[in-house]
Structure formats: structure tokens, C-alpha cells
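One chain of protein is taken out of this complex; the other chains stay put.
== subunit A ==
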Amino acid sequence: MATTDAGLASDAHEQPGHGHSDHGHGDHDHPSYLAHHFDTPEQQFDSGKLGMWLFLVTEVLFFSGMFCAYAIFRAWRPEVFEGCSQFLNTKLGAINTGVLLFSSFTMAWGVRCAQKEQHKLLTVMLATTLSCATVFLGVKAIEYSHKWHLGLLPAGLFSYDPSNPHPVGGPNYLAYICAPFVAITIGVAIWLVVSFLRGAKFQLECAKPLLVVCLCFFVGVGLGTILESGGEEGHHEDDHAVVASTDGTAAEHGKEHAHADGDQHVDHEEPAAAAVASLPAAGAMSNDSADLAVLERLASDATNTGLQDELAARKAQSERSGGGILYDVSDDASATVASAPENVLRPSRAGVFFSIYYCMTGIHAIHILAGIGVLVWLLVRSIRMDFNRNYFGPVDYVGLYWHIVDMIWIYLFPLMYLIR
């Protein structure tokens, strides 16, 4: 394969081409892949590559603005970043890192295939890269919808309530995120069937890998669901300990406070738990425990949402009245109003963390979407066997873009998910 003269082969290719010679191409012959203002394929490749590198420079500078915002807010409030990072699922982040690294590997392999004119293998590599991209987005869909459901939203919309972490009702965010992907998958499936029935061979060849790519999104969603539910047990103790404390386990409560105030207080956890255990349980101080029992029974009727809200409010109130006065043992000397601003989960503070989180990961996801767009273009061209050892520029340039998206995630992952 590699021994054929790619230049000559493509020259022959150009002859049946329609209308090429009518706009002045006839006077000097050059392969169809070589634009007429370039002398050689190498010159064409180098020009394109320089342009791509300059674009990547603007990408790096573009993302640096967000990394700068991250640096400033983290320098101001390190404890907020530590506290809020607990809400990000490290397993999902790590899986996504692996998926992106693998897609980078297949992309680099794809460039090699294009250079060596392995057309079939190039198509396989591009399809694999695309599939990894959709798996990544599927996992991301689970992450986002889970957080939106909890109310872990950007500043201004942040509505997470530790005493009611699983609000009943609310829209099914996952369905909204999945809807466009479902529509695209159905569209591709219909295209596949139609092109099969009409005997359109080329279209069939394009639709087959694209259907696999679309289905991989749902593989990602499934993977994310499994990991998210698997990580829930470990999660529960940290995030939702307050729920347990309303049932009277005051020791849990002390633990929750120790967590919320960052690791400088973790050393106090054991004495705090012991001290708190000797105190009356949260909720026992207020004498509406009987009301709570009644309400709990009423609220077990899931249709009675009004009562459920009231119950949630009462729980929050009684827990706060108990916890605020008796159990804030995080700092004995200053368990006063003055210590309140230190609360990591204050909406204005935690919201800023999630603003940065959504901004950075969201724009990264938009880059993944753009990458999917250009990779689909490459996939179609590779099925058309457009690339050869003198013309592999587009594969290389898209590869560079894909690697920089991966590189940005390499920094995002530890900075967002791995803060203690």
C-alpha cells in the first residue's frame, strides 16, 4: 500500500473530477489534495500545522482565564474548595480521565494510520476515539444531573440543603440531557436502515460506525449510573450525615460539623463525638417530636407533597435549633455567630465553587462536542479514503486539538476532584 505513489494515484483520481479544470486548475497539474497555492504537500502540511498551533495557543490562553479565576477563589477560600470538592465523585472523574487518555491514544494511532495509508484501521481508530468522546459525555451527564437534582448549582441558583439533600420532585434532568442524544441516535438508526434499503453503500458505511458512537453515549450513562450508585454509600456518611442526626444520632452530627469545617478540625473529631454523645439528641430539645412522628406517618404517603415539605422544614428547624446551640463543637472558643461565616456550604460561597466547576467542565464538554463534530467529518473522509501519506494534515490537526482537550482535562481532574 505504502509503496504506491500517492501523488500519482491522486492525480489519476482527479481526472473524472467534475468542474475542477474550469476555474484555472488546468494550467498546472497538482494532486487533488494539494491546494494550488502550495508548491508541495509538505509546505501545505506545515502551513496548516502552524495555523493549528496558533489556534491551540489561543485555546490555552482562553482556558487560562478560568484557571486564573480558580486560583484566586481557591487562594481566598481554600476551605470552601475542600468542602465542596467532597461532592464531586472521584471515581467518575478518574474513569473519565482514563477514557480521555485512551481516546488520545487511539487518535495518535489514527494519525499513524493516515500516514501509513491504513484506511480501514484509520476508520476504526476514529470511530473508537468518537466512542470514547460519547462515553465521556454520558458519564458527565450522570454527574451533572445528579448535582442539579441535589441543588448543587452555580452561585445564585445554589439551593443545596444539607437537611433535605434529596428534594422530592423537580424535573428529571437526566432525561433532558439524554433527549438530544436519543433523537440523534434514532436519526442515525433510521439513516442506517434507509441507506441499507436503498443500497447506498457509502452512506451505510458511514452510518454503521456512527450508530455505535451514538450508542456509546448510553454506555457512558450506564457506567456513570453504576459508579454513582456504587459510590453513594461512602458519600452518604460525608454529605448527608445531617439526615441521620435528625433521627437522634448526635454523634453523627458532631462528625458532620467536623467535616464541614475542613480538615483543621478533623483532629477534634473523636473528643467532639464523645462530648456530643452525652448530650440529648438533636430534636429531643424541642417538644414537637410527637408532631414529627405524626408528620412522618402522613408524609409516607408520597402524594402528599405539601406535608413532606413541612416535614422537611420541621426537621431542618429542629436540627438547627439543636445543632446550632449545643453541637457546634468545631471550635470551642468561638462557637458564636462569628464562626458562622466559616460554614463551607453557605450558598454564596459554595455557589462560587460550583460556578467555577460548571464553567470549566462545561466549556471543556463544549470542546468535546466540537471535537466530535470534526471527528465525524474526518470519519466520513476516511471512509472515502481521502488521506494518504502526503495528505494527512486534517487528521493530524484534529489530533492536536483532541490532545489539547485531553491536556486540559489532565489539569482539571486533580484540581477539581482531588482536593482534600
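Here, a residue touches a chain if its C-beta (ideal position, glycine included) is under 8 Å from a C-beta of that chain, and two chains touch if they have at least 3 such contacts; residues count from 1.
Just so we're on the same page, contacts and distances are computed from a predicted model.
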{"item": "Absent chain [UniProt protein name; select from \"High-affinity branched-chain amino acid ABC transporter permease LivM\", \"Molybdopterin synthase catalytic subunit\", \"Cytochrome oxidase subunit IV\" or \"MoaD/ThiS family protein\"]", "value": "\"Cytochrome oxidase subunit IV\""}
{"item": "Absent-chain contact - pick from A:158, A:181 or A:392", "value": "A:392"}
{"item": "Chain not shown: contacting residue from A:68, A:226, A:313 or A:385", "value": "A:68"}
{"item": "Absent chain, residues of subunit A that touch it", "value": "7, 39-43, 45-46, 49-50, 53-54, 56-57, 60-61, 64, 67-68, 71-72, 75-76, 90, 94, 97-98, 101-102, 104-105, 107-109, 111-112, 115-116, 263, 389-390, 392, 396, 399-400, 403-404, 406-407, 410-411, 413-415, 418, 420"}
